[in-house]
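Removed from the display is one protein chain of the complex; every other protein chain stays in position.
What follows is subunit A.
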Amino acid sequence: MLNTNPIWKVVMVILVVAICALYASPNLYGEDPAVQISAARGATVEAQTLDKVKQALEAEGVEYKRLTLENNQIELRLLNSDQQLPVRELVANALGERFVVALNLAPATPAWLEGLGAGPMKLGLDLRGGVHFLMEVDMGAAIAKTEEQMVQDFRSDLREEGVRYKGIRQRSQGGVELRFRDEEGRDQGTRALERKYPDLIFTDSDNDTDTIVTMSEQKLKETRDYAVQQNITIIRNRVNELGVAEPLVQRQGADRIVVELPGVQDTARAKEILGATATLEFRMQDTKGDVAAAVAGRSIPGSRLFTDRDGRPVLLKNRVILTGDHIVGAQSGFDEYSRPQVNISLDGKGGNKMAAATKDAIGQPMATVFIEYKPTGKRDADGRPIFDKQEEVVNVATIQARLGRSFRITGIDSQAEAHNLALVLRAGALIAPIQIVEERTVGPSMGAENIERGLTSIIYGLAATIAFMLFYYRGFGLVANVALVMNLVLIVGVMSMLPGATLSLPGIAGIVLTIGTAVDANVLIFERIREELRAGRSVQQSIHMGYSNALSSIADANITTFITAVILFSIGSGPVKGFALTLAIGLATSMFTAIVGTRLVVNSVWGGRRLDKLPI
């Protein structure tokens, strides 16, 4: 008999719809106002921290919904949004400066759904409010700094090799120029340097005594990658200080960094913090001075009191041996006994200073001080932001030998600490400045407005389409309408399941457009069925022919649109991408519901039996 449903098809459709409905359901639950606690630089969130928060809340008699520790973050769900600000204050006071306490909206997905990995769709910044920055790393500066370093390296290398040269300088058009006294000197010097620097390209210039040194593609790429990576690390640290709940800091292309801060409204402050400067100082520890006296407030001549990360006082000499701008690189690694260590390299000048200062100080402790200028949010009379200088001793190590251009800090407790120290050292030695090249801010009211507008247009579009289909195709129209609603559920389900998918305003436009075109497949099929009926075929044959004849048109039409969507997604950016994503998902799901889904319903209602006419 024509038009009966094989059981596997029924099971498959029900299963697909059920799974999508399940994964779409978290979107119905809304969000809980929450406070999110994460660690600032150096600290970690532990069970102890959780207890502290719990005690603080109990002491004040604050009621809350849930308190959990996950992924080094504490999430405290509250009963209502009025609690958020006072509770943040309370928790921040209880934990102190080493923790970042941020306001957040946590999805109120029930635990059993969360256990299945289900969660609501991620909303784009245009729907939830927030700020999007695109920053560009100044690669010119990064490369110039590397070349500057090359000049200093060459000088000392040639001196060591005993090769006499006339001059070494950075060229304005890029690269470094070595000028030797004679051809012999050039050959000797170039050979020595070539051995030492395989990633540099040495080209003899037209006269017999000069050589031009440029970076190989590999070295250029490394330099760029390093500059971007360094900036990303610094920005991540800064973003943590802003107390943003779900920030995104991501590399884009060769020299750009995308920063998305949901919920941040004060862009001026965000820019100040992201642009704040940090530096490092190396100072000798004052081992003879009386720390207790200094803590009591007495001044020690020639020395000053600092504190380390845990708040312990450290007395350091006033004289700064070296500042962070002489640091060229810092990497964490292991020493010969596989204990964690940090390797530091300095530029030539820094090496000389370090050598001079440590020559007579072997066996004495030296401290690394991290200095950050944090914006206070206040401005002085001229409108310039006022910065708060914060100093922190990040490391004290005993000098074992006269230090030169590259040295290492050993005796670090853990690999994580070594890694952190290397990060801090690099952060204090930023080699390439960044600039904001694109900024988009959406206020919270605008975000809510956009959601409302999007929903309204979906509802209007859906209602009008449903009414029309019902009026025009009656019984079959009803089937198409069921498919249309299923299609929406599938789109939302798939969007919620895809980890990288974000719903934006243009994405909503894509969904609305899908509603309009999703019925197209059904229109094609139904018109075909009508035609077959008019041509005098039996009811069952008309249904069968209608579906099979319309299939090639539907497939061709959808494939071409799908091509457009894929291209839009891969080439487009921002709004175009969001639109393309929902369009592509909508096309796939609408093909499924309009062809497979409606066929199932049509077959079970009208199929497989003798009928004289169809409600179409």
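One rule holds for everything that comes next: a residue touches a chain if its C-beta (ideal position, glycine included) is under 8 Å from a C-beta of that chain, and two chains touch if they have at least 3 such contacts; residues count from 1.
The rule is simple: contacts and distances are computed from a predicted model.
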*Which name from "Alpha-D-ribose 1-methylphosphonate 5-phosphate C-P-lyase PhnJ", "Heme exporter protein C", "Oligopeptide ABC transporter, ATP-binding protein" or "Protein-export membrane protein SecF" does UniProt give the chain that's left off?*
"Protein-export membrane protein SecF"
*Per the touch definition above, residue among A:416, A:446, A:485 or A:605 touching the missing chain*: A:446
*Looking at the whole complex, which of A:141, A:242, A:436 or A:611 touches the chain that is not displayed?*
A:436
*In the full complex, which of A:20, A:134 or A:393 touches the chain missing from this view?*
A:134
*Based on the whole complex, identify which of A:515, A:545, A:585 or A:602 touches the chain you can't see.*
A:515
_Residues of subunit A (touch criterion as defined above) contacting the omitted chain_ = 126, 134, 136, 265, 267-268, 271, 435-443, 445-446, 449-450, 453-454, 456-457, 460-461, 464-465, 468-469, 471-472, 474, 505-506, 508-509, 512-513, 515-517, 519-520, 523-524, 527, 530-531, 549, 552-553, 556-561, 563-565, 567-568, 571-576, 579-580, 583, 616
